[in-house]
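Note that one protein chain is taken out, while the other chains of the complex remain in position.
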């Protein structure tokens, strides 16, 4: 497998009152083609910043971010992004939000509609297809954002806590759907989560980040086979890896992050 | 213990294109003084709407909402709210956001400052006290919102997925802090979460809601003693209740909600 | 203000007609001689001064011939005739030689002004009416830009605008008609007063104006210099302006008042305004020209 | 499925909305009545030269009867509509250019800000020299006023568009052009509508100046004529007609606003 996304000694600092704040320091990471990587780490450790770089929305202060071997110069529809803050277009209904990206492709109107319909069904918003975002609950907004990213069916999915606002069952269902799509259509996924269970269940590798300054602490290889089943989730091996990751994250002192 | 918050056959419908959407149907619930109640349920089942009514921000279409025996006519500082979408004032720094409510009390400026400082420390944002919200990560914004509500030290805390964007360790720390404050200062807490573990760990009673239309499905009494320790979390009794709640929520079919 | 009977609030327009007497009265100390002080305020046109008089913010003002319908319709009183002006012309683009050439042509004119009057007189003398031309109403500065840029074929307009702005840009312009060609119709300028002005006070002011008027008639060159100094303009500009003005001595004006000449001037103007519709009917000049006071003040 | 489709209009929401509109209307009428009363009072105590409502109404009747008012309204309305439409239509892309591209901002802003402060009266000589005395310079002066008022609002709207929304569109593969049309314009609609409403006021407010340019009819022209004759009732008829027309157009914009920004969570 070749490398899809490559971070090479990436640094990021932000100007703040009285100086610079180092958000990321010397991050290097290769994500292989068709790999599923999850990223965990304490709040504020730079996960969203790292994902933003792969998306082409954040420029590194130093270092290189490559996708398919060439430097990232901006966003592109082949890299779908689900934002931590949903970022729905408030003036469009659920359906039109989902169709937004589709209409930018060369697909026919009927095909757009069809695909949007399918994505909306997938996240269980069929009855709310014509609702405006302001009338949706938090979880429904998040599902709409997921549908929008899924609809264009990008090669790379960059997902920032996509299931954070969902109840456990919806979450499990969407996890399974995501894994199914990933394995069938061979996509590359970079997935940020706070849920260690989720991180281990989904990923081939879990990237554990540390804070102050933001950097990669450990990368845990999840040796478990796909497809991941409920059985695997309950296996002692899963529990062991889960504890490893937990330990890697939380030998750190969270609340000073 | 007397009743602090009382929902009496509460209905809520919203006008939508082509008719009315019933968000809540016939919800009755009494929350005792100094009780800790958590609310779980599928996405879109009306949890935020119910909490909004106790806060005085949403008016029921029918039925009554009482606090201390009198109907709720609007919000008040004795009922602190943490919103699902943080709702920070973007033009104020973390410190000024937290001080906002304090300055409306009769406290001295020094006391305001001191209390704000303490609340900010509590959520681990001391180094970011002078940062604007736009420079905070998702989890940091959420912690700022928590600090703002804690700072005014209200009798009733209405919390809408307050720990949703936090990593597991920060989350556990804040859970323990919340329980400590609650038991020492005898507050009443209504707490929405998607995390069944969290719901059971914190609550005296877990209210399980169902969707379409939104209503109360079951109320699960958590018989576990306080203070809740790691030991309790690992006890078989905890696991049993956890499974009960899980079952109550998820015999429902989540994705059609 | 006029309340204590010593301060005169006087409005004027910044040209030779409007400014020369006030400049002289101040310079020669004529106000002081009569126990008065003058507070002079410059305006851009007559009607604004009439409004200010009506609102009680001004005691006296100056108007050109185009604004005579305002006192005639009872808005204020004329206390002295100032000068006669011969500044108005009908001008045509090069190539136009007579009024008859204007048939069907676009003629710009500020309506209800002396420019409009001269256009009407010239048309009448040529046996034409406004129906024969394409009359385009516009304000004075618009007439200048429109004529200079060739947007109109002719205009009813006046000096100094013709001299300072139009001729330099259109040297070949033709003066098709001029006020000087209508001895029967006079274009007087005048000073007006508040309707409720105190008679004694008014008489004192008239006396000052008469004294200044005689000084102006006796010292035409110095009068131009005084006016230029007050207006902060080039003496040459003001001189060109004054070349189209006929001043008269107070004695002359008194006799013209007595023998009905002034009355004829005023009636002539009123008739014009009735034609344009600005007046419903021509009132008796005695109703708005305080001839008695003028003669009493002159002591004759 | 708990979405109840109610085909007739008797859902609870409707009467409430209707009564709210009703109350607003009542208040508006009350406001107008108070205004008329105040005006009558001022005229009655004889404020110098102020005609009362009845005199003005009579004059309006005459002007309507002989068709003058209709002609004037048509002429003025045409000028204002064309000038205003062109002005605001240009303001949006120019505001966009200025908000989006630093180079455009650097080059255009001095002009926009400079001309914004120059009174329309002062533009007239130049307009005549360059554009003649037909309809074009009149519409141009109105256009300029509308444009200059709206462009600041459009610019500020573009600058203030939530960055996350732009990012969301970019990651979906939207080009600058698409982002402009599909994100920046809708997101800055509230600002653009403020600009349009202010621009509408400017357009009407400039009408009198515009009709100084050799107009043969129009409300501004009629008012100038009336000023020459000190015909205050006609001036008042003109003022009130302009006010009412402006108000009506403003209501239309407001209606558009309600529809276009229904997605905003608002009080």
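Chains: A, B, C and D, in written order; residue numbering restarts at 1 for each.
Convention: a contact is a pair of C-beta atoms (placed from the backbone, for glycine too) under 8 Å apart; a residue touches a chain by one contact, two chains touch by 3 or more.
Note that the structure is a prediction, hence the values are computed from the model and not measured.
Novice: Looking beyond the chains shown, say which of B:41, B:133, B:162 or B:214 touches the absent one.
Specialist: B:133
Novice: Out of D:108, D:136 or D:260, point to the residue that touches the absent chain in the complete complex.
Specialist: D:108
Novice: If the hidden chain were put back, which of C:11, C:137 or C:268 would touch it?
Specialist: Missing-chain contact among the listed residues: C:11.
Novice: Check the options A:22, A:105 or A:218 and report the residue that touches the missing chain.
Specialist: A:22
Novice: On chain B, what residues meet the omitted chain?
Specialist: Interface residues of chain B facing the absent chain: 55-57, 74-77, 79-81, 83, 85, 87-92, 100-101, 104-105, 127, 132-134, 148, 152.
Novice: If the missing chain were put back, which residues of chain C would it touch?
Specialist: 11, 13-15, 41-44, 48, 51-52, 54-58, 140-141, 144-145, 148-150, 160-161, 164-165, 169, 232-233, 237
Novice: At which residues does chain D meet the chain that is not included here?
Specialist: Residues 20, 23-24, 26-28, 30-32, 34-35, 47-50, 99-100, 102-103, 105-111, 113-122, 125-126, 129-130, 148-149, 152-153, 156, 158-164, 166, 190-191, 193-195, 197-198, 200-202, 204-209, 220, 223, 232, 235, 238-239, 242-247, 250-251, 261, 264-267 of chain D touch the chain that is not shown.
Here is the rule we use: only the chains that are shown with their structure count from here on.
Novice: Counting contact pairs per chain pair, which pair wins?
Specialist: Pair with the most C-beta pairs in contact: A-B.
Novice: Quick check: how many Å separate the C-alpha centres of chain B and chain D?
Specialist: Spacing between the chain centres: roughly 47 Å.
Novice: Between chain B and chain C, what distance separates the C-alpha centroids? Give it in angstrom.
Specialist: Whole-Å distance between the two chain centres: 83.
Novice: At least two partner chains per residue is the criterion; list those residues in chain D.
Specialist: In chain D, residues 1, 3 touch at least two other chains, as defined above.
Novice: Residues of chain B that touch two or more other chains: which are they?
Specialist: Chain B, residues with two or more chain partners: 16.
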